[in-house]
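After the structure tokens below, expect a handful of questions from me.
One chain of protein is taken out of this complex; the other chains stay put.
In order of appearance the chains are A and B, and numbering begins at 1 in each one.
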Amino acid sequence: MTARTGAMDAVWLMYRRDLVLAFRHWDQAAQPVVFFAMVTTLFPLALSPELGELRQLAGGALWVAALLAALLGLEFLFRSDHIDGTLEQLLLSGQPLALMAVAKVAAHWTISGLPLVLVSPLLATGLGVPTGALCTVMLSLGLGTGILSTVGAIGSALTLGLRRGSMLLSLLVLPLAMPALIFGARAIDMAIHGDTARGPLLLLAAMLVLAVTLAPFAAAAALRISAE
Amino acid sequence: MWRGERSVLSGLSVDAAAGDCVHVAGPNGSGKTTLLRVLAGLLTPERGIVTWQGRPIAADREAYGAALSYLGHSDGLKPEFTARENLAFEVGLRRRLSASAIDSVLSRVAMTDSRDLPARSLSAGQRRRLAIARVILTATPLWILDEPFTNLDSAGVQCVTDLIAKHLDAGGTALIASHHAPAVPRHAAHRLDLA
Partner (left out) sequence: MNWTWLHRLSSPPHAYRITGRLTPWFGWPALLLILSGLFGGLVLAPADYQQGDGFRILYVHAPSAWLSMFIYATTAIAAAIGLVWRIKLAHGVAAASAPVGAWFTVLALATGSIWGKPMWGTWWVWDARLTSELILLFLYVGLIALRASIEDRDRADRAAAVLAIVGVVNLPIIHFSVYWWNTLHQGATITKFGAPSITGDMLWPLLVMLAGFTLYYFAVLMTRLRAEILRRERDASWLRTELAA
């Protein structure tokens, strides 16, 4: 009889497992990024091709697009595991469920959040954001998508297996994401105008820390409830 | 215990010790799956308590989970992973595994030839056998099996009952829900009728 896997080893294994699975379905994994690019393109089409005007809204537009794209990907966080029965096994695996949730959220962010962040400088430039602000754009969206993945996991766990679950998921997660939206878009705006965005960025970081500390427990509780 | 608006499983008491095999019997809808899920800790009964080694399972869910293997209606396999990958990841979360351990358990369920095929291209019977392999590989004292013989041919049924017998020989406990009484060699099953 071999030794039990330690909790941290299990976290790493879970993370790798989700990444491997995502790569086998890379067409599905690419959807959030494509959606992000398309929604960002909607703004110039709807408003004006003038970069000067777009620059005023760039922070908000990028953030709203990222939020919607992240919501799109959230539904799948636990869904496939729920359908094929592996989630059940995870509940019974003897590993702390909150830690397993952290692993899955981290994998989810790597697959759907990180690509958004990497693509954002291109899209931001398209909206008239000066080069000096691009770093802030990436940081703001990086922290923001992290918060979204973490808090969204709770919504995803609560709405597992429900009909029209994706609509309900958005309904539940959006109000919780509004504070992050406020500070994230503000950070980009400040950077565009040449001010340092340290204040909002630090607040975003604080929100992320709070989310990562508390949300996994809520998600774990929600997973147990949904598995019944 | 309530299931939606229906009340099932009232007034039940189950006891199992090491080496015991309990066969949960009853027609469809009598609550076999519900009972097994309650015993596995997936469902919480309205009244009543489940204890393992004298302690209620609610006190330390993780320790209880580490001591049991559950086989439910779904096989608990990722369709995208091969048989080996499934075992490596799913059981690897619980126990350190070596490649040889995985190969040996696959041969015990007669799956050696299909071990590198993705699970979605396996037949239903092969997937069930792979699920049983998962149960064996986790090497826990308690097995809770819900309809383990579904989709298995007679050779498969024979194979699985032998494996259950070996588990009981080694002092393990098995709770099996099944339409037909499992003919486990060397061990007589206590029958629990839910009709």
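Just so it is clear, contacts are C-beta pairs under 8 Å (C-beta built on N, C-alpha and C of every residue); 3 or more make two chains touch, one makes a residue touch a chain.
The shown structure was predicted, so the numbers you read here are calculated from the model rather than taken from an experiment.
Chemist: Could you tell me which of A:83, A:122 or A:162 touches the chain that is not displayed?
Modeler: Counting the whole complex, the residue in contact with the absent chain is A:162.
Chemist: With the missing chain put back, which residues of subunit A would touch it? List them for me.
Modeler: Touch with the absent chain occurs at residues 154, 158-159, 162-165, 168, 171-172, 174-176, 178-179, 182-183, 186, 207, 210, 214, 218, 221-222, 225-226, 228.
Just so we're on the same page, only the chains that are shown with their structure count from here on.
Chemist: Once you find the CA centre of subunit A and the CA centre of subunit B, what distance in Å lies between them?
Modeler: Between these chains, centre-to-centre, one finds 36 Å.
Chemist: Could you pull out which subunit A residues touch subunit B in their complex?
Modeler: 1-5, 10, 13-14, 17, 20-21, 24-25, 80, 83-86, 88-97, 227-228
Chemist: With touch defined as at the start, can you tell me which subunit B residues reach subunit A in the complex?
Modeler: 40-44, 62-70, 72-81, 85, 89-90, 92-98, 101, 139
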